[in-house]
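Only one protein chain is missing from this complex, and each of the others stays in its spot.
Going in written order, the chains are labelled A and B, and every chain counts its residues from 1.
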Amino acid sequence: MYCMVFLALLLGTGLTVAAAFVDMGPMNNVVMLTIAGVKASLVVLFFMHVRWSTRLTWVVAMAGFFWLLILFGLGMADYMTRGWVAGTLR
Amino acid sequence: MSDGHAHAEPLRGPSYRTTGHVEGGHLASEHAHHPMLQHHFDDMGQQAEASTLGMWVFLVTEIMFFGGLFMAYLVYRHAAPSAFQEASHHLNVFYGTLNTAILIVSSLTMALGVRSAQTSAPPKTQVMWIVITMMFGAAFLGIKAIEYTEKFRDHIVPGPGFRWEGLYPRGAEQFYSLYFCMTGLHAIHMVIGLGIMTWLALTALKGRYNAAYYTPVEVAGLYWHFVDIVWIFLFPLLYLIGRHYHAA
Partner (left out) sequence: METLNYLNNGHGLASWLLTKDHKRIALLYLVSITAFFFLGGMFAFMIRLELLTPAGDLMASDTYNKMFTMHGVVMVFFFLIPSIPAVLGNFLIPIMIGAKDLAFPRINLLSWYIYVLGGLFTLVAALSGGVDTGWTFYTPYSTAAANSHVITAALGIFITGFSSILTGLNFIVSVHRMRAPGLTWFRLPLFVWSMYATSLIFILGTPVIAITVLLVAAERTLHMGIFDPALGGDPVLFQHLFWFYSHPAVYIMILPAMGVISEIVQAFSRKNIFGYSFVAFSSLAIAIIGFLVWGHHLFVSGQSVYAGLMFSILSFLVAIPSAVKVFNWTATIYKGSVLLDSAMLYAFGFIGLFTIGGLTGLFLAAVGLDVHVHDTYFVIAHFHYIMVGGAIMGYMGGLHYWWPKISGRMYSEGWAKLAAGLIFIGFNLTFFPQFILGYLGMPRRYHVYPPEFQVLNIASTLGATVLAVGYLLPMVYFTYSMFYGEKASANPWGARGLEWEIPSPPPTENFLVTPIVTHGTHQYAPSREVGIV
């Protein structure tokens, strides 16, 4: 079963490299991050045994990634809304 | 609520207290216990759960640690997407892909190593898996060393010596600042991982790990897999930006 996960990970890598050479506009980023997310999830669930761990472990793992999203989300909320108020630079 | 008698109501409480009988009332010294059981734990199960939870909490701190760099990456890529694209092309996709594959293999061998300890495989087998994992880790670092040397040779190391021939030199320097910081931090973690693996191999050789006690192997494995996951995200974000704008 580890081998199946392993093959899936290699497949995902190949896919992401191939997809990089295809022009999908902004979807490129989405595709790449999705594949990376799937690969990471496979490692977390199977290699790191979260699939068979307590709910607490699962919550801890999720909390880490979620907190990153807070940093990215609120942080980029600044950068991406600059210049939205007419007549200001901010 | 204040019943007063410990047995009159079913004992609610921490779910890891799996024993049906009341634990209280005994002194730890009365138990014969596994030589690796630390005295402040009640049993090996509690110790193992605490250790794995501890490593997971530590990994959360590592997520946030790398996260700061990813945030910087987000900000600068948002500010200068074309520059990042241009700069990313100078990275070697082949090396990057190869390194990704190498780390994935090393994760597999690590998982198999943990399983070998969990199933009380002979020490030699356990050590074999650990050593194979280390070899792949070393290979990864070797390729990174080659890449870094190439960067120095091509004068694209940020700082006073930076010379960029193409478009967007400012953005390119920023990209490479992030490249070196992110992959450098990752490489440092790999080196630490190799150190941990060395210790693990030596202790495994002594036959310390089996089904009753393999927590250090599990915990080291968690660390190793985490370092792999960081690379899983680093690789596309650094190596694969807008590759479709140039011929493969």
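Methods note: a contact is a pair of C-beta atoms (placed from the backbone, for glycine too) under 8 Å apart; a residue touches a chain by one contact, two chains touch by 3 or more.
From a predicted model like this one, the values you see are computed outputs, not experimental measurements.
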Can you pull out the displayed chains that the omitted chain is in contact with? A, B
Thinking of the whole complex, not just what is shown, which of B:Val60, B:Val127 or B:Leu237 touches the missing chain? B:Val60
Note that chain A touches the absent chain at residues 56, 63-64, 67, 70-71, 74-75, 77-85, 88-90
Where the unshown chain meets chain B, residue by residue: 1-6, 9, 11-14, 16-17, 22-28, 38-42, 46, 49-50, 53-54, 57-58, 60-69, 71-72, 75-76, 79, 158-160, 170-171, 173-174, 177-178, 180-181, 185
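Operating definition for what follows: only the chains that are shown with their structure count from here on.
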Averaging over Cα atoms per chain, report the distance between chain A and chain B in Å. 16
Touching residues (chain side chain B, partner chain A) in the complex: 49, 52-53, 56-57, 59-60, 63-64, 67-68, 70-71, 74-75, 78-79, 93, 97, 100-101, 104-105, 107-108, 110-112, 115, 218, 221-222, 225-226, 228-229, 232-233, 235-237, 240, 242-245, 248
As the complex stands, chain A meets chain B at residues 2-3, 5-6, 9-10, 13, 16-17, 20-24, 28, 32-33, 35-36, 39-40, 43-44, 46-49, 53-54, 56-57, 60-61, 63-65, 67-68, 71-72, 75-76, 79-80
